[in-house]
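As you look at this complex, bear in mind that one protein chain is not there, while each of the others sits in place.
Each chain gets a letter, A and B, in the order it is written, and its residues are counted from 1.
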Amino acid sequence: MVEPAVDLTHGHPHDDHEHHGPQGWLKYLWSTDHKVIAMQYMFTGMFMAMVGGFMAYVFRMQLAFPGMNVPGFGMVSMGEYNALVTNHGTIMIFWVAMPVLLAAFGNFLIPLMVGTDDMVFPKINRLSFQVFFVSTIVILASLVVEGGGFAGAWTAYPPLSANETYNLTPLGSTLWVIGVGLEFVAFLLGGINFITTLMNSRAPGMRAFDVPLVVWMIVVASILFMLSVGPLLAGAIMLIFDQTIGTGFFNPATGGDPILWQHLFWFFGHPEVYVVLLPAMGVVIEIIATFARKKVFGYRIVIFTVVATGVLSFFVWAHHQFIAGIDPRMANIFTITTLLISVPIAELCFVYIATLYGGSIRLTTPMLWALAFVAEFLIGGVTGIFLGAAGADIYFHDTYFVLAHFHYTFFPIAIIGTYAAFTYWFPKMFGKMMDDRLGKWHFWLTIIPFNMIFIPLFVLGMGGQHRRISNYSGFSELARDGFQDIRVFATVSLLIMLLAQLIFFYNCWKTWRSGPKAGKNPWKANSLEWTTESPPPHGNWHPDEMPVVHRGPYEFSVPGREDDYWPQNEPPRRDS
Amino acid sequence: MRPIATTRAATGIATGKLAVWWVLASEVVIFGGLLASYVMFRLGHPEWADAAAVTNTYIGAFNTWVLLTSSLTAVLAHQAAEKGDGKRAAMFLYCTIFGALVFLGVKTYEWWYEISHGYTITSNGFWAFYYTAAGLHAFHVIAGAVIMAFVARDAARGRELHRVELIGIYWHFVDIVWIFLFPLLYIAK
Partner (left out) sequence: MGFLERLGHFFDDIGLIRIGSSYAADIDFLIVLVTLVVGVWFVAAELIFVYFIMKFRDKGDGRRADYIDGKNKRHKKWITYPHLAVLVFDVLIIVVSFNVWHKIKLDLPENPDCVIRVTGQQWAWIFQHCGADGELDTADDIYTVDELHVENDKLYHFKLEAKDVLHSFSVPVWRIKQDAIPGRSITGWFQPTLTGEFDVQCAEICGFGHTVMQGTAFVETAEEHAAWVAANTPAEAATPTADNTPSAR
């Protein structure tokens, strides 16, 4: 899977401004080309997705068949179960959703879409991946050190996370914090590149509102990340000190406060949802516009809504803490802000649906993924209303209802959004067309089992089943036959979904071997990345042929034009 | 050759300067989170004033003066760089680095004094915040001084003079953080 990246810099006419430095595969390790870095992020992220998926397989097997010898893992002890769910969450959010959606597609798309040859700080970009790579090794190492991986949930609430006599994972929990901290640093470095590249390196003629929405969204996401992660970084320093040298920031016995961590964590944690959501939203609107052959309904509405969502997202964090012992009066304020955030998000969904109106919709594989994102994310969105209403959250907090809710947001984001983006830009990345029939099989065999996993979990949550418990047979109400059948059903659905991913890998392999060549612009889309070769050469365009922008990215089906698309760089006709 | 991306400035602001401001934005929230936590705790624990009374306000004030002076030389370095006088810019940058070293030296003495009198990071909440916040700040001072040494070396040869201003902006930020730390950790008794 790594070979395609090789093609990015080989055998193209523009080798004259090739890097000088290490040769051979080392060249790719030390490359500063944004496309190579994008591939590095993507393949690291995909590898971590397999790790996280394997964890899901192990603990779902344990839940369906408690005490069973899970093939490929063995018996799951209570401690191992905790470590599995903790690291499944951590890895899927920080090492899959962020590197693939934000970093890989951000790196690949931003310079291509704004019509420039690279990021403005190529070396910082490379450093960003290197730090990320180290963080990956740290988090993987934390799983195998003595005592096992960190097992205090991905939220890492102290005092459990802060004291080894409580969590019994002295090395695992410290490595976990270090790994997550390094990952944050990597994304801060990357984010600076994204923001400044968009601000300063746009192609001549490209105004702010000519920028494709996905670029806007990735950059807004980077800004959100940058402005929210700081307090948690400070918190991570405090947590490491608590763990290793025995300070008492979060220890009530020495005047500390465990709730402080929750505030720091969720002040970051909630904007973080939008950090990964926005790139996926951006990917989806690009695909919908292209395959509906429609201009995006209200381009500016989308941008203003996204900014409003971003601002609001800083004022909702305590809805994760309604029953955590904060002042109950605060819950009123956060109920209001949380329900208010449903307004811009609903508006975004309306815009997406409105864009379909009057279109000429082609149901290609990427379009299916994009439409599925909207349909499934709606479920995640509306179930969030239950949890935002503090009164209902008393019951739902930390149940499987919450779990199903955020999987209905994160799965569309991290998996559906990624597959949408991957299948849509695959021709551009690797120069070949994927098999549409296999792609559709893969799509349906992922989407249907996904719903069959998580809809039953809503029922379990409504029935009062709490999260992070490895075996429910001790609870008289939860050990009911009906409930156990639901758990088995969800696990079987997961197995089907995991197996279906083999179709995707087979499709990639087959396409790589014998797929038809993709031209410059197989989807007849408008944005600048489709005006260069597939895959783009080093430097993206010949230095003398850098694109100049004449219009926005969504001029589809413009009346009076022969083509139903109008590339951003095509000069206006003299006679018009 | 330089990527074309690095030569553009669609906003009219140099890319390097934009980047430094974004770095500072992310740094502000790091210190903001730490200091906000400290202030909340401090309000809830009036007894921490006893611990705060141990800190030496005069030494803290001296260090404030040192940092402010080093910021001044950073401004002078920028001025010299604007005029294209790399040697003079480098000289002022070295002055700033000297200020940083004095600051760190005084800090070391303070910490040595406090630790040898039994006030360590694990003593209580105040000392935990004291060492963490001042330590994080000192880390920024060290990082800034190291980067500044590289910038000064280039500037002395007349290269990359625009970086003098960038490191200066960063240095002012380090200075301002201290302006917040000093009253919070030393003066508030």
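In this text, a residue touches a chain if its C-beta (ideal position, glycine included) is under 8 Å from a C-beta of that chain, and two chains touch if they have at least 3 such contacts.
Keep in mind it's a predicted model, so treat the numbers as computed, not measured.
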{"item": "Chains shown that the absent chain touches, full complex", "value": "A"}
{"item": "Which residue of A:362, A:437 or A:517 touches the chain not shown here", "value": "A:362"}
{"item": "Given A:60, A:126, A:202 or A:294, the one touching the chain that is not displayed", "value": "A:294"}
{"item": "Residue among A:331, A:415 or A:528 touching the omitted chain", "value": "A:331"}
{"item": "Contact residue for the chain not shown (choose from A:114, A:143 or A:160)", "value": "A:160"}
{"item": "Hidden partner chain, residues of subunit A it touches", "value": "78-79, 81-82, 151-153, 157-160, 163, 166-168, 252-253, 258-259, 292-301, 323-325, 328-329, 331-332, 335-336, 339-340, 342-343, 346-347, 349-351, 353-354, 356-363, 371, 374-375, 378-379, 382, 385-386, 389-392, 394-399, 459, 462-464, 466-471, 474-478, 556-559, 564"}
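As a convention for this text, only the chains that are shown with their structure count from here on.
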{"item": "Sites on subunit A touched by subunit B in the complex", "value": "17, 111, 116-122, 188, 191-192, 195-197, 199-202, 206, 226-235, 237-238, 241, 245-249, 254-257, 260, 264, 267, 539, 543, 546"}
{"item": "Parts of subunit B lying in touch with subunit A, wherever the complex brings them together", "value": "1, 3-6, 8-11, 13, 15, 18-19, 22-23, 25-34, 36-37, 40-41, 44-45, 48, 121-122, 124-125, 128-129, 132, 136"}
